[in-house]
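With one protein chain removed, the remaining protein chains of the complex are shown where they sit.
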Amino acid sequence: MLSLLIFLPFISIFIIASLPMRRYYMHKVITLFTTAIQLVVSIVLFVLYKPGKGIQFEEKYNWIEMDLGKVGKLTAQYFVGLDGINVSMMLLTAIVMFVGALASWKIVENRKGYFSLFLLLCATIHGCFLALDFLLFFIFFEFMLLPMYFLIGIWGGPRREYASIKFFLYTLLGSIFILIVMIGLYVSVVDPFQSSLSAGITDVNIFKTRLASGQINRSEMVHTFNMLLMKDPANYIPGSVFHTLSTYTLWGYSARALAFLAIMIGFAIKLPSVPFHTWLPDAHVEAPTPISVVLAGVLLKIGGYGMIRIGYSIFPEGAFHFAFAIGLIGVISVVYAGLNALAMKDLKKMIAYSSVSHMGFVMLGLASVTVEGMNGAMYQMVSHGILASMLFLIAGVLYDRTHDRMIDNYRGLAVKMPAYTAVVIIAFFASFGLPGFSGFIAELFILLGAFNAKYTNGLLPQWMAIAATAGILLGAVYYLWTLQRMFFGKFWIRSGITWKEGLYDLDFREKFMLVPLAALAVVFGLFPHLLLNVFSLELKEIIKVILVK
Amino acid sequence: MIPLVHYLIISAVLFSIGIAIVITKRNIIVVLAGIELILNAANINLVAFSTQDGMLKGQLFALFVMIVAAAEAAIALAIVTQVYKHFRTSNLDELNKLKD
Partner (left out) sequence: MISLETILTLQNVFIALLILLLPMGTFGVLYFFGSKLPRKGDWLATGVMGICLGLSVFLLTKTWNLPETVAQIPWFTLPGLQRDIPFLISIALNPLAAVMMVVVTLISFLVHLYSIEYMYDKKNYTRYFPYLGLFTSSMIGIVLSDNLLVTFMCWELVGFASYLLIGFWMEKPAAARASKKAFLINRIGDVGFLVGLFIVYAKFGTFDLAELREFLAYTGISEQLIFTIAGLGIFLGCVGKSAQFPLQLWLPDAMEGPTPASALIHAATMVAAGIYLLAKTYLLLTGDALLVIAFTGTLTALLGALPAIVQTDIKKVLAYSTISQLGFMVMAMGVQAYDAALFHLITHAFFKACLFLTAGAVIHEMHHVKQGMFIRGYFNNFDTLNMKLMGGLRKKMPVTFAAYFISCMALIGVPFFSGFLSKDAILEGTMQWALHHYKTSGQTFYFLIPVTAILTVSVTAYYMIRQMILVFFGEFKLKTFYPQVEPVFQKIHDPGWLMKIPMVVLGTLSVWIFFSVNPLSGHHGWLMEKLAYVSPIVPQLDALVALLVSVLAVLAGASLAWYRFRPATYLIQSDTDHSFVKRLLKNNWYMDQLYQVILIKPGMQLAVLSAWVDRTIIDGLIHTIAYAGVLFSYFVSFIDKYLLDGIVNLGAWISLRIGRFSRSFQQGNVQGYFAYAVLGVVLVFLYLLIIEF
């Protein structure tokens, strides 16, 4: 089932590639159809998933096996599976990709290339969320850059080259940090099951005790990239870099602490958080609408997801030690990006900065290491995925009609485009956390967690929560100001008539994209348990591990 | 008994004359004759030395050289006629195509 999600797009790419260029309509239909199937599969998996029952729907095949002689054995697996952390991300990806496919309907140039790359993106994102093997995860993580680079660089706006290069290099920089940690982990961790087989020990527990006392030969150790095995300190080779009692230090920090920092920086670039965020506004402004949607809707979430999946799960003590710093960066992101959004004159740029601001909440929630904060952070990722998609679609609707996104160039759009205005109002209010929409639940939980941290584990001071509350206020300010400037008042647009004829209200396709997203935001806003049930148990385990340290 | 040195001197003179002819003469036929002189100088040497060991190996080689010289002369003359046909000259100064 999971492999279907990952490999179905490849089949479609093959079909698209073999169709001639002029059958572009088929390209669109195939893409849409593929994403639709993925959506259906994801929903089925989401429904079938049983919370708190460990890894489900797992698929595990040996992929790379190499005997390195004295140093041990290398194994990498094709290992995909669903646990609480990625199941909601999978659903979000499927939804956003489907919407993205719909939003790509009006792409004109080189449709064949576009849709092939789009499907490639689709496959890699799914792969990234579903992979449980670090190497597999990393490969998908890196591979994602390729279609993204071309999608921005070829189909983007006027400064697309600059934006795509900036995006590419920035993310690559982040993945270097991750790569280093991955190698270190690979060197340190053994697979107890396969190793005990190769060492001729029948009981895994006996193997583990012998491993701890250093009785196992290096040549019998089977190294692994399995992220689940990396969680267990008993699987680390004594004396290795990332062993919990490791004595390696650099600038006074232990190797594990540095690894946690490296992972956090690597994913903070992806998230993005201040001060690594400046690629985002550029990439968003230049990217075509569907790519902005995918970028904001899903790609940013890989940052948060990676932090939980790798940073918080594998290096729990780092989460404890660096909570203050992470929280601080989160708060700074919230407020600083909010202020930036207020100063933006370009609608899409404003939305991009609001994305940074909202993703700052994710960091704050994670830093709190409370039940409320962590759940809120996960919730925020899903919620922001939906709302940011909506917001970028909205910006795209206007751009389609007039090829201009400057806020000051419009007045009173509500007169010409009432349905559009209604959707904009919903999206804006949902985005700054009006109750009844998903954003409210998410931000409320994060703030509660951040505030409560002082009383439960003492990791964060209270002023952080209060400062972040100011971020919510800022959100209201820039959204409402934009509403007032662009949509209310007498109808007026700069440079007159030629645009006026193009300003028609939402068509059916646009409604079909926006209304279900709005409905989803409401559903997740009113029935939070739909999502919370899925991941809260898993997150509880992570928190427990962190707080024990 | 004529001492060996006399043979060798004769042969050296003959060899030097042959060398001089080969290097200086323009006409290809004359050069061929010079080569014959060199070969014969060698023959004299061979025969002279063969008197010293009594095994007749030198004379045997001299015979070989004569046969080879004959064959060489035949082939060389054939080449010369062909060269002449091709270039319409037998002057060696004008036949400098080997440079290419």
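The chains carry the letters A and B, assigned in the order they are written, with residues numbered from 1 in each.
By definition in this document, a residue touches a chain if its C-beta (ideal position, glycine included) is under 8 Å from a C-beta of that chain, and two chains touch if they have at least 3 such contacts.
Quick caveat: nothing in here was measured; it's all calculated off a predicted structure.
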Inset, instruction - Specify the shown partners of the omitted chain in the complete complex. - result: A, B
Legend entry - Listed residues A:Leu32, A:Ala212, A:Leu342 or A:Val523, member touching the removed chain: A:Leu342
Legend entry - Residue touching the undisplayed chain, where the options are A:Phe324, A:Trp481 or A:Phe512: A:Trp481
Legend entry - Per the touch definition above, residue among A:Arg23, A:Arg210 or A:Lys454 touching the missing chain: A:Lys454
Legend entry - Residues of subunit A (touch criterion as defined above) contacting the omitted chain: 166, 169, 274-275, 278, 336, 339-340, 342-344, 371-372, 375, 412, 414-415, 429, 434-436, 440, 444-445, 447-448, 451-452, 454-456, 462, 465-466, 469-470, 472-473, 476-477, 480-481, 483-484, 487-491, 527-529, 532, 536-537, 540, 543-544, 547
Inset, instruction - Please give every residue of subunit B in contact with the chain that is not shown. - result: 19, 22-24, 31, 92-93, 95-100
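Keep this in mind: only the chains that are shown with their structure count from here on.
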Legend entry - Separation of subunit A from subunit B, taking each centre as the mean of its C-alpha atoms, in whole Å: 93
